[in-house]
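As you look at this complex, bear in mind that one protein chain is not there, while each of the others sits in place.
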Amino acid sequence: MESKVQSPKSGIPGPHLALVGALLVAGGVGLCSDWIDPYHLDVLTNIGINVILAVSLNLVNGHTGQFSLGHAGFMSVGAYLAAAVTLNLAPRLFGPDGGAAGPTALLFLGALLAGGLAAALAGLLVGVPSLRLKGDYLAIVTLGFGQIIVVLFQNFEPLGGALGLNGIPPYTTVGWVLAWAAVAVFTVGCLVRSTYGRGFLAVRDDEVAAAALGLDPTRYKTVAFVVGAFFAGIAGGLYAHFRLTITPGGFDFTKSIEIVVMVILGGMGNTLGVILAAVLLTLLPEVLRPVAEYRMILYSLLLIGLMLVRPQGLFCFKRGRTN
Amino acid sequence: MQEFLQQLVNGLSLGAIYALIALGYTMVYGVLRFINFAHSEVFMVGAMTGWAVGRQLPQGTWWGGLVVLGAAMLVCALLGMTIERLVYRPLRGTATLNVLITAIGVSLLLQSVFQHPRVFGATPQLFPPVFPERNFALGGVALSSNQLVVIVVAALLMVGLELVVHRTRLGMAMRAVALNPQAAQLVGVNINAVIALTFALGSALAGAGGVLYALNYPTVEPLMGVMPGLKAFVAAVLGGIGSIPGAALGGLILGTVETFVGGSAWLSTYKDAIAFAVLILILLCRPTGLLGRVAPEKV
Amino acid sequence: MLTVTNLTVGYGAITAVDGVSLAVPAGAIVTLIGGNGAGKTTTLRALSGLLRARGGSATFDGAELTGLAPHEIVARGLGHVPEGRMIFANLTVDENLRMGAYLVRDAAQVAATRERVFGLFPRLRERLRQSAGTLSGGEQQMLAIGRALMGGPKFLMLDEPSLGLAPQLVGAIFEQIVAINRSQGLTILLVEQNARLALEVSSYAYVLESGRIVMAGPSTELRNDPRLKSAYLGG
Partner (left out) sequence: MPPPALLQLDQVTIRFGGLTAVSAVDLAVTEGALVGLIGPNGAGKTTVFNLITGVYQPTAGTIALAGRPLAGLRPHRLAALGIARTFQNIRLFGSLSVLDQVLVACNLHRPTSPVQALVRLGAFQQGEAAMRQRAEELLGLFNLLRFRDQPARSLSYGDQRRLEIVRALATRPRLLLLDEPAAGMNPAEKQALIALIRQIHQEFKLTILLVEHSMRVVMGLCERVAVLDHGEKIAEGTPAEIQNHPAVIAAYLGVDHQTALTHH
């Protein structure tokens, strides 16, 4: 059989080319950022962070079919750790007036990775015991862990307690955020689009049948959970160095719900749809800003309306209604 | 010992409120298999109704208190039925996650409507002392009349619910719908009516819970439902979601544990985390909650 | 008694039942046979209101059924023993039977029907206090039929009563189905995969394939039809 239809098999694989392209675009936008309206930059940064959050949660909730309600908890771990790293190291390394672009970028990358890894570790600690629960029970346990993490930060004075951390250096730029969003999309896409990765879908569709074919459901779920938590942590780090101040309350279950809404609205397991939903749901409050008094009322009405009209997700055109 | 008994009484009165709210979660879950996240806002509306009606009445009378309670239950029953009719019924049969998101939407809607300055606004308001206030001392344990009202009303309502579910035709229909909605329809149960009444019952209990909660923590505000609602939900899962005695038990356990933790000097700041920690521990040992049914998966 | 004209039912993009027309005269046993996925169950579910028809009509005793809710259809005397039995597993046998009489307000009538059901299936009386989920497959089937009879139907739809039963029990259940029809004059629409058995007990049969009626006729004639023989009766 001719393999014309398939992506080129030789040389650099297609997804990698796409990633390099996306990173170049991110760099380009970063370089041009001086000419972009600061308000638009803010919105774009917000969109990028939400895309990372939504795409990574989609790996857990969409592709693997586990219902996690604790994504904001993992985000907070990344945010706090990354912020703690830069807050403690930046003044020592670069003195009070900040350093040159190169070294600060390295420090920031290190801080983000530290945050991401810490979140991944938290994901592993939460995931291993709780992933044997199913459906609503898993949802409530992840929600519980998310709340516990928030309370722990509230009570941990070295990280600011209930007041949170202030004066975080403003390292996050649009270029950073878009680059990480590209990496998150690439990682999730590559994981799922391989023979290994179809296992995520198989585990979601029928755990018993998947196990009977030699796939270890627990392992798949854990991988999804850990990778998802890692990117939530990265998003948290970016968020901290964008907002410059973080409090435990900002990562409570309302935030988790916000991310879950993006995933469901985009159509579970549909990466492109989830990205679009993240963009839309970030823009929506901005568009509604002129009617600030009615903003939340309209937002919730829209949410209900969308679910009534398009229950399969806003951007899912292939499949009909499930169940 | 006295300290212990005092905390136990406080814990039971808090737990009774959690139990009342948890019953609504568990009943809706039982018949529809979904978590009605808007339930905590129904609770809030109950408290708000109590506040609005209570201000118009003379304070400190038994009849006034009962009118407030009845009004809150009635308004909430109607609200619950309206939400079900307008939002959940059209979604019946679609994936539970969609219904869940819609429930979150309804929850946000109620919160933001009440946060609007023309409706209520964001500032907390004092809840009027509608019941007579008296303090009883039982062997050194202080018991306020409000606590007594909470415990007595909650107990009566729970016993009443148990009777409805096990002794009436409606209750039998509710159980049949919970077990197998299609089969229930095939024996002639009007499933829409049963589901609407389930929402009405559950919401009325939440309304009563709202008034009782506001009596003891005497302020009301639009976001007041979030935390008690979440904890009541935890209580429902703890007891085994879908199980009515489970919800009552879960609520009492959670209220008691929380009060004891809140009363200890070291742990009080971890109060909100402890509720979840208890839940997680219990679920890890008994994945379907305390009184939930353990069904071996059909393969 | 029941007349179905051009009934069409679908889920999403799939049309499961495509213009089915059939008639069941009062007092008869009519059977609907066909392979898996032919649309037999879908037809029954549309008739009892569990599924909404896309088009066509169904009249029962002259009154239109489409558009009615399942409980209204049951109230008109149309009983349905669904595929997979769907008994209330956590309720006792007794409670299941009482649920069956949900719409019957007359206590004396309920008691009389109950005795008739016990007459047909004495086993149910022995198991009265037992949780229905612990019954054997055959007993569950008896309970499902008994529960439908408790509503006092004029017309009974049976979906695959032989499914998953030991050969020995299949015969027994079918004998009772014939008995219900003979002694109580109950009209029956029977959906069956076991075509040979279905043709034995019925007077008229329809063959369904991919959602359409491909053959119809008196059961005695269909039994000898060569096409049917090769596809459903095993030569």
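Labels for the chains are A, B and C, by order of writing; each one numbers its residues from 1.
Just so we're on the same page, a contact is a pair of C-beta atoms (placed from the backbone, for glycine too) under 8 Å apart; a residue touches a chain by one contact, two chains touch by 3 or more.
None of the values given here were measured: they were computed from a predicted structure.
Chemist: Hey, which of C:Gly19, C:Gly35, C:Gly77 or C:Gly217 is the one touching the hidden chain?
Modeler: Only one listed residue reaches the unshown chain, and that is C:Gly35.
Chemist: For the chain left out of this view, which of A:Gly115, A:Gly144 or A:Pro217 touches it?
Modeler: A:Pro217
Chemist: For a quick check of understanding: of C:Leu165, C:Leu189 or C:Leu222, which residue touches the chain that isn't displayed?
Modeler: C:Leu165
Chemist: To test your reading of the contact rule: which positions on subunit A touch the chain that is missing from view?
Modeler: On the side of subunit A, residues 1, 9, 13, 15-16, 187, 190-191, 194-199, 201-202, 204-206, 208-217, 223, 227, 269, 319, 322 touch the unshown chain.
Chemist: If you put the missing chain back, which residues of subunit C would it touch?
Modeler: 35-37, 134, 136-138, 164-171, 193-197, 230-235
Note that only the chains that are shown with their structure count from here on.
Chemist: Going by average Cα coordinates, which chain is farthest removed from subunit A?
Modeler: Ranked by distance of C-alpha centres from subunit A, the top chain is C.
Chemist: If you average all the Cα positions, which chain's own average lands nearest?
Modeler: B
Chemist: Taking each chain's centre as the mean position of its Cα atoms, how many Å separate subunit B from subunit C?
Modeler: 42
Chemist: Which integer distance in Å separates the CA centroid of subunit A from that of subunit C?
Modeler: 52
Chemist: So how far apart, in whole Å, are subunit A and subunit B when each is placed at the average of its C-alpha atoms?
Modeler: Here subunit A and subunit B have centroids separated by 33 Å.
Chemist: If a residue has to touch 2 or more other chains to count, which residues of subunit A qualify?
Modeler: Answer for subunit A, listing residues that touch two or more other chains: 321.
Chemist: Touching residues of subunit B toward subunit C in the complex: what are they?
Modeler: Within the complex, subunit B contacts subunit C at residues 169, 172-173, 175-176, 179-180, 182-192, 293.
Chemist: Which of the residues in subunit A end up touching subunit B in this complex?
Modeler: Contacts found on subunit A: 67, 129-130, 132-134, 136-137, 139-141, 143-145, 147-148, 151-152, 154-155, 208, 253, 257, 260-261, 264-265, 268, 293-297, 299-301, 303-304, 307-308, 311, 321-323.
Chemist: If we count contacts the way the header does, which residues on subunit B are in touch with subunit A in the complex?
Modeler: Residues 29, 35, 87, 90-91, 93-95, 97-99, 101-102, 104-109, 111-113, 115-117, 230, 233-234, 237, 241, 269-270, 272-273, 276-277, 279-280, 283-284, 287-289, 297, 299 of subunit B touch subunit A in their complex.
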